[in-house]
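Here the structure is laid out as structure tokens; the discussion comes afterwards.
Removed: one protein chain of the complex. Kept in place: all other protein chains.
Our next item is subunit A:
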Amino acid sequence: MHVVYPAVVAALLFSIGVYGVLARRNTILVLMSVELMLNAVNLNLVAFDVWLRDVLHSGQVLTLFVIVIAAAEVGIGLAIVLAVFRTRKAIELDRLRELGEP
């Protein structure tokens, strides 16, 4: 399989992720979009690992690493979302602007 296919898929995934992060109001969906972006990167890593025939498979190793970090990140992120919901009864990103300049 030519490397272009996974690369294009990864780019599409990444773009969807960026769109989600920038445009969605729901914090959980934003977190999910972040996951999409991470996975786009993972796809790239694996595809290029194969394409370049890396003996050490550093791409795959790095992918495992990213998956672990993503899991941790989602854990913390969801915890924050939960805490925010408990105190404010809302998880819409554009309503959480206490840190803005008046």
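Operating definition for what follows: contacts are C-beta pairs under 8 Å (C-beta built on N, C-alpha and C of every residue); 3 or more make two chains touch, one makes a residue touch a chain; residues count from 1.
Simple rule for what comes next: contacts and distances are computed from a predicted model.
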Name the omitted chain as UniProt records it, choosing among "Glycine cleavage system H protein", "Protein-export membrane protein SecF", "1,2-phenylacetyl-CoA epoxidase subunit A" or "NADH-quinone oxidoreductase subunit L". "NADH-quinone oxidoreductase subunit L"
Identified contact with the non-displayed chain, of A:Ala7, A:Val21, A:Val46 or A:Leu62: A:Val21
In the full complex, which residues of subunit A touch the absent chain? 18, 21-23, 30, 93-94, 96-101
